[in-house]
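Missing here is one protein chain; the remaining ones are kept as they sit in the complex.
The letters A, B, C, D, E, F, G, H, I, J and K name the chains in turn, as written, and every chain counts its residues from 1.
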Amino acid sequence: MTTVKSTLPDLARQVTGDALQDTLVDLLGLSLIAKQAHWNIVGPRFRSIHLQLDEVVATARSFSDTVAERAAALGVSPDGRAETIAATCGVTGPKEGWLQDADVVRLMVEALATAVSRLRERIATTEGSDLVTQDLMIQITASLEKALWMFQAEN
Amino acid sequence: MTTVKSTLPDLARQVTGDALQDTLVDLLGLSLIAKQAHWNIVGPRFRSIHLQLDEVVATARSFSDTVAERAAALGVSPDGRAETIAATCGVTGPKEGWLQDADVVRLMVEALATAVSRLRERIATTEGSDLVTQDLMIQITASLEKALWMFQAEN
Amino acid sequence: MTTVKSTLPDLARQVTGDALQDTLVDLLGLSLIAKQAHWNIVGPRFRSIHLQLDEVVATARSFSDTVAERAAALGVSPDGRAETIAATCGVTGPKEGWLQDADVVRLMVEALATAVSRLRERIATTEGSDLVTQDLMIQITASLEKALWMFQAEN
Amino acid sequence: MTTVKSTLPDLARQVTGDALQDTLVDLLGLSLIAKQAHWNIVGPRFRSIHLQLDEVVATARSFSDTVAERAAALGVSPDGRAETIAATCGVTGPKEGWLQDADVVRLMVEALATAVSRLRERIATTEGSDLVTQDLMIQITASLEKALWMFQAEN
Amino acid sequence: MTTVKSTLPDLARQVTGDALQDTLVDLLGLSLIAKQAHWNIVGPRFRSIHLQLDEVVATARSFSDTVAERAAALGVSPDGRAETIAATCGVTGPKEGWLQDADVVRLMVEALATAVSRLRERIATTEGSDLVTQDLMIQITASLEKALWMFQAEN
Amino acid sequence: MTTVKSTLPDLARQVTGDALQDTLVDLLGLSLIAKQAHWNIVGPRFRSIHLQLDEVVATARSFSDTVAERAAALGVSPDGRAETIAATCGVTGPKEGWLQDADVVRLMVEALATAVSRLRERIATTEGSDLVTQDLMIQITASLEKALWMFQAEN
Amino acid sequence: MTTVKSTLPDLARQVTGDALQDTLVDLLGLSLIAKQAHWNIVGPRFRSIHLQLDEVVATARSFSDTVAERAAALGVSPDGRAETIAATCGVTGPKEGWLQDADVVRLMVEALATAVSRLRERIATTEGSDLVTQDLMIQITASLEKALWMFQAEN
Amino acid sequence: MTTVKSTLPDLARQVTGDALQDTLVDLLGLSLIAKQAHWNIVGPRFRSIHLQLDEVVATARSFSDTVAERAAALGVSPDGRAETIAATCGVTGPKEGWLQDADVVRLMVEALATAVSRLRERIATTEGSDLVTQDLMIQITASLEKALWMFQAEN
Amino acid sequence: MTTVKSTLPDLARQVTGDALQDTLVDLLGLSLIAKQAHWNIVGPRFRSIHLQLDEVVATARSFSDTVAERAAALGVSPDGRAETIAATCGVTGPKEGWLQDADVVRLMVEALATAVSRLRERIATTEGSDLVTQDLMIQITASLEKALWMFQAEN
Amino acid sequence: MTTVKSTLPDLARQVTGDALQDTLVDLLGLSLIAKQAHWNIVGPRFRSIHLQLDEVVATARSFSDTVAERAAALGVSPDGRAETIAATCGVTGPKEGWLQDADVVRLMVEALATAVSRLRERIATTEGSDLVTQDLMIQITASLEKALWMFQAEN
Amino acid sequence: MTTVKSTLPDLARQVTGDALQDTLVDLLGLSLIAKQAHWNIVGPRFRSIHLQLDEVVATARSFSDTVAERAAALGVSPDGRAETIAATCGVTGPKEGWLQDADVVRLMVEALATAVSRLRERIATTEGSDLVTQDLMIQITASLEKALWMFQAEN
Partner (left out) sequence: MTTVKSTLPDLARQVTGDALQDTLVDLLGLSLIAKQAHWNIVGPRFRSIHLQLDEVVATARSFSDTVAERAAALGVSPDGRAETIAATCGVTGPKEGWLQDADVVRLMVEALATAVSRLRERIATTEGSDLVTQDLMIQITASLEKALWMFQAEN
């Protein structure tokens, strides 16, 4: 079977590939968490947060595609299957059932803070392995930190 | 906490809610399977199928939103979390790693056929419980059967 | 004067025509109620509900056009005049004057629930008289039930 | 309950508020009359006038929104409920049932001429009470006089 | 040669396939009839009906594509060739040469009435064989009945 | 009945009218052939050619409208009825049933080559009768020759 | 002062320049005639012809720009001043005052026929002086002949 | 013949009608002047002013349509024929032939200043005859004064 | 240096110029105040008011451009520099630092009420000096009064 | 009151916050300077530079929003009030009154050069405190340097 | 390997192919020349000509694509490689380094005049070999002559 050759040496590819795979799973997890909240939220701020959550979904889906294709471009097969997300995603989501609006805000603040903190570590890690990937990590961080501010400002 | 009241009697709501929840999980699973193949496919028909898979993703994502909001509209909390998909999705996806193009076509034919077959049962089930939901099931079936034809025609 | 000939036999046309006329009046009434609330609402959730009400107006206006033209297409003259709405609309609106935001939410939940309940009866009625009209009733119901959920979730 | 404070002194607000309320009811009435004709017209000029009527509907709906929000902005609660339109609208509409195309043209000429004549009185009235509202009355008059010309030219 | 497998059992596929094939031919025939009239119409109502005919063409072409692809999706090869339309179309068109506007209106009323009447039989037939196809037949009927009303109202 | 007067003298109008009528029938035939292949194609290149065929359909439909209206503009009644296409179209289409992708390519090469060859004769013919019509024939030829190249390059 | 040099020899430039200047004046005159009728038409076909006239205005204005810039590109200063149009335009327009719809149709048929007849002479003239300009004359003729057909078909 | 009835009393209609007719002729004249300069300008600032002139053309054409339709709406037949413009337009245009860029700027400053000065008189005149028309004169003045500033700033 | 000549006499130009300059500074000040609040707001209504504030910014920026260009068109140099705004703006903004959502609403009600009150004086002032400028002042007032109502309704 | 928590440690946040605040003030100042020139410029290159200045305004406004929201996202309250800009902006603008085009070009070259020079220092400063903010500084610099080149090339 | 068959006889194909190949190289060369000037121009007319040059680039690129695909459609392999352009392009470009604006205008006048002159020869040549290709040459000539006029007018 065809395999895609990497433009990076082996070690750099290993380090970069791990960072991309972990980011992929966090972003897919985040998109499912935000959709779950989008559908189950109740309370007086329903509409406003219902819409705000869909912006997080759009951001997370779009970056997950860029991240997975970046991995493929480096010769690393990305893994975004449901069982992989369930087993390895670093971000915690809600319990089942309806969710009060204030609880959704707290949940999203926590989830985004965790995702940002894990991304900042990968900015450091990829500095030495692949500057192109680091640049992508920086963009995702900027975007999630803006979303984090907006949910904090809702508190 | 607020709960959403149903416009359906209890039994009809139970039956309809189950059909919607199962459909939601199948569609979210299908969207993750098609994205996984979209990223990992290799072979001479790469570009053509790479694009075709993203149309399945768009269809599955769009209907999953309609289905989840229909459940909420009937007072049934939808559950689209990663662990729920991993545990209860009725459609089988690929192993990890790169995927040969011909294998992707076979995989999608099988996955779509399974999804259609499960939807047709729910068309029968919801006939007696909620005609509005049945109408939605019919639309999703029409759409997935068209996708199924296109992957069969690729064989 | 020209009259439009029906593609339905007389009895079916009578039953279907009544269902369409009643639906037309409910939808026009609903659009006026939602506009009245759109203009008179006050309170901390002003902006959010002000916008949400205009989506109900758009939905009701658009379906009222489809329903009236469906009646005409079946040879039944539709009646959407102000005095007919005032006399026969089945949905109850607000008193005159400013409306507190929480009262608007309660009012819309009640109005939409009434409209949906009346539509579900017409879905049953038109099953035997005209499947094309039944299909339209099903679509309107789905749309109003989604709006109903959203106002309930606001409570 | 919150009430909206006016930027006008009491007397000016009273006079201006009455002019706006009367205009609101005339415009909403006009939109229902034009829609009724849009649905019930028959005759060789069906298509042409069917479309022309919808332009009157769009104009009347759009200005009714501006007028009602102008009233609210001046601290006057607008009243656009079905029973208010049925009771106080100054413009006369059609009988129930199908309408011959030539009759529709005559009907619209009369309805628009009445609406314009009433608006011209309000332009005079609001000259002394609120120039901003007068400017709005002038715009509506210009628009309805153009529609009036077009229906006259159809004769 | 590859053949497309059906998701329906044999008998249901036979019945549904026949209904789709007959509809395809009627729609293609209707699109050619409406174009023929679009090009050959003369008389004082030329422009108005010239445009209205093109809306019928657009509707018929768009549905013919959906119908043919639905047949293919069920494993039934659709046949839309000129000789098949000429031999089996159930809708009657104009003689050759220029057409007076009033004659075009009468011709279209008759052609659309025939097409609708044939479609209503297929709605009954496909009730038992494939609800997805029935839903499509219902949509086409609604659309053609609206066009039929508009040409009747022109009379 | 009204007849459209020509801006050409009688002989030139006869020659030009024949060229336009023959082109109209060839283009309508071509659009039906390409649609038939669009729906019935199977094989590994399905998606790519399925899309490419629809571009031929769009081209043929658009030019058929221009050609027919050009005929009408010259006082010649165009004839694009199904029976006329079946009887006089110079381009040969497929048998009924599914079509292998390679066969579709061959079929389209042949059909387009025939259409181009017939058009080139008409470019010569209309040189003396109407330069405006000749210019239109030249444009259609350029467009079909580009399509012909693309199907040849697929071989 | 700067003057624009021509890419044509002197005689060809003279002949071509005259053809372009005459066409410019005819087109500007035609646009003013069609606008005059657009504003002054009355009668039952008001709306339909009111719109059709504006299409002639758009066509004439657009081609007048191309023609004038073509003249300039050949080093011939174009003259489109009001007094030049009044003095040299070859197309006859309406008297002052309101115009009955049937009279407008007759007027436009005559005006367009005159414009076409003059253009066909210039196609012959420019054959020998500049093929690029001839091609432009051919396009304008095709466009005006289509408009001529449409007004004839209205008769 | 049908005549359009005015919503103004006779004297007011006379005064207002004269103001509108004079404005119509000035605007049509201005659009022809600006186009003439657009085509004949030469010099280092060619492109910049060539584009700026077309903005004046667009403004003048758009307002001429509004003005003429306002006259018609008041029962006054507008006269925008070439001979009327040549005889009564109050704005002076260029000589024939190429125009140096600096001369074009001076010409446009003068033409726009004249047009504005004549409009300001009509603002005073229509104050007593029709406030709706006065409002239109005010808008045109604002727009032409802005264009006047821009050509002055070019000096 | 070039100076722009005014179409107004000296005194009228002085009065009108002052009104425009004061309005310019108020609008620029308002746009900075609304942006400051847009960035610093916190609290449960964050998102809703965050968006509403940006609509005020867009309105104020757009009108500031129209006002400044109107001044220039009258030969009055507009002054919108930061130091001028800081020194002469009549509208009071927030302290530095984060702002609670309810405080933002109060602040905007006050700022908009002040701006409206100052504009109403200028409507009176410009009545005698320039009706074109008065018309602009009226439009700005209408727009800010609508924004004022919306912030009052939020209380 | 709620305060937004930072994802950066205290010292890094202090350094990054200062860089963002200084950049915000420079960008807001630059937007006011460019608008002032946009309104007051006179001379032969008026139109060209008038348009070019508005591109600087759009760039500066857009980046000021990104910078202020980045500060908020890091828990630093941004300060963009008029008095702060007047007191602390590092970029020098024009005197009051009309501005000759060549002077505007010189002024903008100087203003942009200053802004770029100050940004390059902040690129160095934020290297050690926050790579995400540094990336933003780099983008702003690239954009302003392009604008700077364009004004230099005008010289 | 596949070769594309021509619809032209051998001699005609040779002549036409040469004309197309020469045109392709001239157009690609022209696009590189215009881009080089776009980047290196300095002087007071910088912005205006900088933009005008990009329109030449767009025109040249778009026609080069049409020309190359026309060659391929005739079975002639087009050659647009850098070395071919450098060796055979008939149009002369600038020296390296910055270019004064007046020099750019002279350069473009010369380059376009050369390109046009060479195209006019090919219009003559292809008259006898392929009218479709001749029509394309005529269109390109018209377009480049318009650009040539504009650069001449800049002189």
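A few points about this structure:
Everything that follows uses one rule, which is that a contact is a pair of C-beta atoms (placed from the backbone, for glycine too) under 8 Å apart; a residue touches a chain by one contact, two chains touch by 3 or more.
Since the structure is predicted, the reported quantities are computational estimates derived from the model, not experimental observations.
Within the full complex, the residue among F:D26, F:D65, F:D79 or F:E154 touching the omitted chain is F:E154.
Across K:A19, K:I49 or K:A72, the residue that sits in touch with the chain not pictured is K:A72.
In the complete assembly, the contact with the undisplayed chain comes from B:S48, out of B:S48, B:T88 or B:N155.
For chain A, the residues in touch with the chain missing from this view are 2, 4-5, 7, 69-70, 72-74, 131-132, 135-136.
Interface residues of chain K with the unshown chain, by the touch rule above, are 1-4, 28-29, 32-33, 35-36, 39-40, 42-43, 65, 68-69, 71-72, 77-87, 89, 93-94, 96-98, 100. Residue-level contact of chain F with the missing chain is found at 45, 48-49, 51-52, 150, 153-155.
Heads up, the rule we're going with is that only the chains that are shown with their structure count from here on.
Its C-alpha atoms fitted onto chain K, chain H is found rotated by 120°, rounded in steps of 5. When the C-beta contacts at H-I and at J-K are tallied, the pair with the greater total is H-I.
By residue number, over half of the contacts seen at A-J repeat in one listed pair from H-J, H-I or C-I, namely H-I. Where chain I touches chain J, the two copies mostly use the same residue numbers: shared numbers make up over half of all numbers in play. We define each chain's centre as the mean of its Cα atoms; on that basis chain E and chain H are separated by 53 Å.
Of all residues in chain E, those touching 2 or more other chains are 2, 4, 42-43, 45, 48, 69, 72, 135, 152-153, 155, listed in ascending order.
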